[in-house]
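I have placed the structure first, in the form of structure tokens, so that the comments after it can refer back to it.
With one protein chain withheld, the remaining protein chains of the complex are depicted in position.
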Amino acid sequence: MDTMFAETPLVRVKRRRESLARGVFFCMSVAMILPLVAIVTYLVVKAWPTLSWNFLVDIPREGMREGGIWPALVGTIYLVFISLAVAAPLGILAAIYLSEYARDNWFNRIINLAVINLAGVPSIVHALFGLGAFVYAAKFGYSIISASLTLAIMTLPVIIASTREALASVPQSFREACWNVGATRWQTIRSIVLPNSVSGILTGVILQVSRAAGETAPIMFTGAVFYKAVERGTLLPYYLDEQCMALSMHLYTISTQVPGVEESLPYATAVVLLGAVLLVNASAIALRVVLRSRKKW
Amino acid sequence: MRLKLNPMGIRRLALAGRVALGLAVLGSAGCKPKSGAGGETVIQNKGSDTMVNLAQSWAEAYRKVEPGVGVEVSGGGSGVGIAALIKGTIDLANASRDMKEQEIEQARQSTGREPIEFVVGYDALAIFVHKDNPIEAITFDQLADIFAEDGKITKWSQLGIHLPGRRHDEIVRVSRQSSSGTYEFLRERVLLQKDFKLGSRDMNGSKEVVELVAHAPSAIGYSGMGYETPQVKMLKVTARDGKPGCTPTVQTVLSRDYPIARTLNLYTLGEPQGALKDYIDWIMSDAGQAIVELTGYVPLPAQARTHPPARREAVPELVSAPPESR
Partner (left out) sequence: MDTQPIPERAPVVRPRRSPWAVRGEWLLELIIRFCGISAVLFVLAIFFFVFREAFPVLGREGFSLTQFLFSSEWYPTSATHVRYGTWALTVGSFSVTALAMIIAVPFGLGAAIFVSEFCGPRLREVLKIVIELLAAIPSVVWGFIGLTVMSKLIVDLTGAPVGVNLLNGGLILALMSVPIIVSIGEDALKAVPDSYREAGLALGATRWQLVYRVLLPAAKNGLLAAVLLGVGRAVGETMAVLMATGHAVHIPLGVLDSVRTLTANIAAELGEAPAGSDHYRVLFLTGVLLFSITFVVNLTADLVIRGIRRK
């Protein structure tokens, strides 16, 4: 018995290779976790002296060397929500078309290709587009509107992709059942498909928010300013045809252009931006996990 | 100047959007637009990157003087500020160079108004090296040899300098991106319009230049004198006229002993009116000039403050609230 299953040299080599491969691949995976942990820890440690509630609600002071980030924070919120208001309906409806209406023909393959390419267009090209189309051609000028529209188009593929995924996860049999009782295509979508995929769609929307909040290049040339004087803690400091400050842009300017900044200030700005983005993403992930555990099919 | 009388309906749309956003973000309770919504005056200010920090500090301080006025400050460069002024899309352009004759003509044609210049201070281009670098002084010719396209100097040893404890002898040239006023100014004054050698590290902001030099013992760079930090050293600069070299300070700039200094200008379209006039008057007052010095630039001499450049003589009474008044 024993000799039958004893390790031959070949098996031993095989096994050694196996564990070597496993070890190497494991290390490679860990090599991805380490940077995330290291970066977040380092930034938080460096930012610690500045991080406070006051930092969030105060305006930049002393030539942006001290004070807080309130105008940038609010500016980012403006940009994110306006771009969301444009991108969400457009993206969700586009995804509904692609997943519920489109047949597999050359035309829809082109649409698919367009979506993929839209996702792959470099952010700086989106900036050029925003400048050419919204600032100059549509005459919106350098403004929150131009910047948000640019962001909206840039983040559209994010919403389309995750909405499609959510819609595709609704079993085909649900739709067929609904059609069989005489419902039209839209009635089926409204009463069966959408209710069953709403959390998935929401996840996509949340991801769009995180993406839009972090982008710098597209807003730099379309509507973000170096500085705008506002009051500390004002809730609605901007008009839509004005320019605004934004967190990502603010991080860029204080780390490259403003001399004599208190050392922890850019770190704190980076932590707020990173924290906001990761928090939003984490909530999308949490939503997805909850959703998956509740799914009955 | 865009007061609240914006010709397009976009303002109203904006207000609606703002309220709608407010509702969406905060819920209807507790949300009210800022008192006197639409009553705020916005001054759009754009231009030189050298001046952007100064402009920002003015905007910040002026907010305390005149809370009803919001100043939007963007950088971009002198050329961009002037281009925007020519198009009439901004109220106030910052420029660390003079407007060219051709640009003034374009502005006249495109807007029908005359660009008006205000000199609001001076800046000197300092030559920075790492603080451990033993070099103390440099001449225009040496700078041209280091930075210009056909320049021969690529190593510190060619200047007779031996960097302590480092194996780097190669000079790391730190420059600015090709459209900045600072870059053009150095090219005009020192390189005599010859092009820069390619391969320099072209930083996007004046601060980045100084930061890079601070961390690179073999680097040399140029930037406004306001950007000096303890980790870098400013060199004495000798021009071709043979005057003894000196480092940039308020005195050497005002006495014109320091050879690479320039004026900092503001441009408006036509004689400024209303809030814009008040803002410029305040900038030229002691309060505004104190900020120039605080930011690291050279303020106007005292006699120039009450009588700003020639054109302003027609309006002698410059009433401006001192910053502490509110």
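As written, the chain order gives the labels A and B, with residue 1 at the start of each chain.
Just so it is clear, a contact is a pair of C-beta atoms (placed from the backbone, for glycine too) under 8 Å apart; a residue touches a chain by one contact, two chains touch by 3 or more.
Only a predicted model underlies this, so the values are computations on that prediction, with no experimental measurement involved.
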Option from A:F140, A:F221 or A:Y238 whose C-beta touches the chain left out: A:F221
Full-complex contact with the absent chain, from A:I124, A:A177 or A:V290: A:I124
Residues belonging to subunit A that touch the chain removed from view: 14-15, 17-18, 20-22, 24-26, 28-29, 31-33, 35-36, 39, 42-43, 89-90, 93-94, 96-98, 101-102, 110-111, 113-129, 131-133, 136-137, 153, 156-157, 160, 184-187, 210-211, 213-217, 220-221, 248-249, 251-252, 255-256, 266-267, 270, 273-274, 277-278, 281-282, 285
Touching residues (missing chain, whole complex) on subunit B: 49, 75-77, 79-80, 82-83, 87, 167-168, 170, 172, 177-180, 183-184, 187-188, 193-195, 198-204, 212, 215-219
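Criterion: only the chains that are shown with their structure count from here on.
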Interface residues, subunit B side, partner subunit A - complex: 6, 10-11, 13-15, 17-18, 21-22, 24-26, 31, 33-34, 42, 49, 52-53, 55-57, 59-60, 62-63, 67, 69-75, 89, 203-208, 210, 226-227, 229, 294-296
Residues of subunit A defined as touching subunit B within the complex: 59-64, 77-78, 81-82, 141-142, 225-231, 234-243, 253, 256-260
